[in-house]
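A single protein chain has been removed from this complex, and every other one stays in its place.
Read from first to last, the chains carry the letters A, B and C; within each, the first residue is number 1.
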Amino acid sequence: MKQPEIPISPSKYIKRYLKRCITGPISLLMGLSVTLRYFFNPKRIITEQYPENKKTLKMHPRYRGCLELIEDENDENLCTACGLCEKACPNASINILKTKNIAGKKVLGQYLFHLGSCTQCGLCIEACPFGAIRMNQEFELSSESVDSFDLILNKKEGRG
Amino acid sequence: MSSRKLPPGFREEVLDSDTEEYFVNMGPQHPSTHGALRLALRLDGETIVEVVPHFGYIHRGIEKQAESMNYLQYIMLSDRQDYLTAIQNNWGICLAFEKGLGIGVPERGEFIRVMLAELGRIASHLVFYACFGGDLGGQTALLFGFKEREMIHDILDEVTGSRLTTNFFRPGGSVHDIPDTFIPRVTSFLEHLEKSMVDYERFLSKNIIVLERTKGIGILSKEDAIAYGCSGPVLRASGVSYDVRKNDPYGIYDQLDFDVPITYRGDTYDRYVVRIAEIHESIKILRQCIKLFPEGPYRSKEKPSIRLNPGSYYSATETAKGLYATYVVAASGDKPYRIHTRGPSFANLAALNNMARGHKISDLVSILSTIDPVIPEIDR
Amino acid sequence: MMIPSVPHPLGDWVRQMIPIPELAFLANALICIIAICAVAIGSAPILIYMERKVCAHIQCRLGPMRLGYRGTLQTIADVMKLLFKEVYAPSGADKFVFYLAPMIVLVAPFLVLAMIPFDHNLQVSNLSVGIPFVIAVNGFGILAILIGGWASNNKYSLLGALRSGAQMISYEISFALVLLFVVMVSGSASLMEITLSQSGTILDWWIFKIPVLGFLAFIMFFISSIAELNRAPFDIAEAEQELTGGYHTEYNGTAFAMFYLAEYINLITISSLASTCFLGGFFPPLIGVEAVDTILLKVPGFLWFAGKVVLMIWAYMMVRWTFVRPRVDQLMALEWKFLLPFNLLLLALGAVYIAF
Partner (left out) sequence: MGIMNAVPGILDPIPGGKHLVNMLDYVTNWARANSLWPLTYGTSCCAIEMMSSSMARYDIARFGSEVFRASPRQADLFIIAGTITEKMAPALQMLWEQIPGPKYAIAMGACTISGGPFMYDNYSVIRGANTLIPVDVFIPGCPPRPEALFHGLLTLRDKILSETFRDPWKEGIVIDKPYPDRWSEATKAWEELEKIKDEEMAEARLKFKEEQPGYKSPYKALRVAKEVFPEIPHQPKPLIGLPANTIFSIIKKNFPSVSPFDNDPSEPALMARPSDMPLDVLVSKEEYVDLIQFLKEDPRTHLDYLIDVTAVDWIGHFDVITQLMSIEKGHKLFIRLSLPKDDSIPEENRATSLLAAMPSIYHLYPAAEWKEREVFDMFGIHFENHPDERRLFVDEDFKGYPLRKDFTHPHILKRPV
């Protein structure tokens, strides 16, 4: 499976040989000029130093981090436990656990969120008709145990 | 020799009986197989006699899973196919859904789509530049390519909310409108990119070692390129001018003025040149879009639940890798009956054996990187 | 035999203290060995740190930053971690040869270092056949790579070793021829003599002394020494993208650390050789202006020597992080089609230069 060798005349060969002797080093020097320029110009460094820049590091407002319920200062949420987000979620990462309040009405008992399987697609937020959930800007979520990824998002039972 | 049983997949007869051939496995974990691809090599010394790719190391059953998801949820899975240009996959899927729903996209929505898709194309080609340089042994090129790509992903992050898996387009438009900062950011990015590309091209394009290693290597003839179903830059480098954006336009590509870069030798270097030229074409498209960017609604009316009219729908888009075709079979209900996607990498990789035969292992690496495959798109 | 032949104060002191000449000789030799090892091994982590910083700055990033001031302790942590790692040989490997290779790999650079004159009185041994000795010993490193690759029982390692063998044997020729050129023009094979022949101003260094030819010879030396060093862009034996690590694919822990350190110690030796043969060794770059020269002369010679070595190493690093790797056959073609003819031509022109 050798590639066929294309026959080439000696004069052409020598011409090409000499040409390469001259253009080759020039092309290499051109490459070297780029790296030298980059080496001697520390302004080009674009590194963001993550743990050190924690204070100034801000995610964009649309960034999809971890799901959270929108709560007011009394920890009251807007969720009506309609279950649309649950249905919209592609891999059942949201558990709406309903309960009955004292008046016998179905309200949100627990808003359980399985971060371990969440894919941050944002479909739940699009599905919510009440604007009760959002994705926050949190990204420092790593943990040593899988069980810590089951989050209860609501602090209080839903109103209803 | 002939009595020895060849491993599965190999089929060529032994040609050179003087030397002992041996078999080497490249992958599934190997620094230059671009993911979980396994290449079984049949070598004669360092010369490749035959390459047999083995797939499925990242086969995630996306097509099966799609049958139990609704249409909207499937868009999320399309991100995970060609993750380098997830945004273009979103578009391809949404095009097919729009045909089934009979809805269109307002003009502003189309512009948003084109701009994000072209940004995605630049990002993907920059990753190609990076991997190409890296696979040739120049680690610095690897970092150069990613440097500008980060800026694109920062823009995508701001617009879509995620760096890679954007999940941004919906049938009829997109999830959000673009933020006000988008246009100025893209403008300044394009200026920066053009400046950097001068450096980057100087760094690799004329370098004699690169030329020596790529010119005349991995030649894919025009006929073979068509026969193997190659598409995208691989096809265009072989002298076939087929670009879905030009030859079968979708979106607003028929209103934009751009060229389809094409070269004729079909070797590794040409594929590199085509991709670099495509970056410049994408810059041109983006500049036009910025100039023409209209006001108005960014999406058409949302449907409460997406149910396609029963039937089968086909859409073709040009992603950075090539022809990305979606075939949706819809029955009643809100779930697709079957979704099949034709990933460009799958067909492009089919030509690998043809290209790599008779070359050295080092060439195989550079040929593979100019095919620029994304393995999850192949395995799905 | 390494004989501390050049009289130096420490040697004299040892000879005074130990009356038996054989014992004094042994003591002197021991001191030299320890000193060389300490300097070479001690500077290897510094060089690794330097390499990581240089490549980071070329690539617009920062490099190690978090350990010590701007990451200065990073390589120390690396080396210590490697020492505390599990060590095992792959099944099917030839265990004895497998562990022998990383030990051999360090021998060659140390032997070469023994020949290098760091200062007027700072040389382990002043052999009259210095250059032939260096050439002979330097080929020793290839042995380690060859047997290491072979003993690993891995096709990638073997391929790497074979590539390396072919490469080293080819480039040894032009490496030797360039050194021969230096021997020819300076009229001595002793490294001390070569250095002393470059005394005077900066224009008396061999790189500048012979117009054009000296510089060409230096470039030739530079190219062939990169191949000798097995460094990128000529690192086809390692070729991470192709062979996942080549000859040292199967090495881990301490054994790998040896290969890792050897690469940098080799860098020191070759750079020392370059500055000895071409850059005036320990002589300061005098420019012929008295006021400046007196200041320059105040700096001790070994510091000048170290400075030149660092400069050379920096050049090697810049080249490494700039160029892509040629293919195996192209590397051979470069040697046999370009470097060797040029070298022979250079040798002939050198002879003409001496004759006239």
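One rule holds for everything that comes next: a contact is a pair of C-beta atoms (placed from the backbone, for glycine too) under 8 Å apart; a residue touches a chain by one contact, two chains touch by 3 or more.
Everything numeric here is computed off the predicted structure, so don't read it as measured data.
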Item to check | Touching partners, among the displayed chains, of the absent chain | outcome: A, B, C
Next on the checklist: Please identify which residue in C:172, C:250 or C:263 touches the non-displayed chain.
Outcome noted: C:250
Next on the checklist: If I consider the whole complex, including the chain that's not displayed, which of C:71, C:301 or C:350 touches that chain?
Outcome noted: C:71
Next on the checklist: In the complete complex, the non-displayed chain touches which residues of subunit B?
Outcome noted: 8-9, 11, 28-31, 35-36, 55-65, 67-69, 76-77, 79-80, 83-84, 98-99, 101-106, 127, 142-143, 146-147, 149-150, 153, 163-165, 172-173, 224, 226-229, 240, 242, 247-250, 254, 297, 299-302, 311-316, 323, 325, 327, 329, 337-338, 340, 342, 346-347, 350, 375-376, 379-380
Next on the checklist: For subunit C, which positions touch the chain that isn't shown here?
Outcome noted: 52, 56, 59-67, 71, 73-74, 76-78, 80-81, 84-88, 90, 240, 244-245, 248-253, 256
Item to check | Contact footprint on subunit A, counting only the chain that is left out | outcome: 45-51, 57, 66, 78, 80, 86-87, 89-93, 95, 97, 99-100, 102-105, 109-110, 112, 114-121, 128-131, 139-146, 149-150, 159-160
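In this section, only the chains that are shown with their structure count from here on.
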Checklist entry - What pattern do the touching chains form: line, ring, star, complete or other? => result complete
Checklist outcome for this item: subunit A and subunit C have mean C-alpha positions lying a whole-number Å distance apart equal to 46
Item to check | Centroid spacing, where centroids are CA-atom means, of subunit A and subunit B in whole angstrom | outcome: 21
Checklist outcome for this item: Touching at least 2 other chains, the residues of subunit C are 58-61, 321-323
Checklist outcome for this item: Within subunit A, the set of residues that touch 2 or more other chains is 28, 31, 34-35, 46
Checklist entry - Along subunit B, where are the residues that touch subunit A in the complex? => result 15, 44, 47-49, 69, 72-73, 76-77, 140, 147, 150, 157-162, 165, 167, 175-176, 179, 199, 202-204, 206-209, 211, 357-359
Checklist entry - What does subunit B use to touch subunit C in their complex? => result 22, 24, 30-32, 46, 133-141, 143-144, 147, 204, 207, 209-210, 212-213, 360-363, 365
Checklist entry - How about subunit A: which of its residues touch subunit C in the complex? => result 17, 21, 28, 31-32, 34-36, 38-39, 42, 44-47, 49
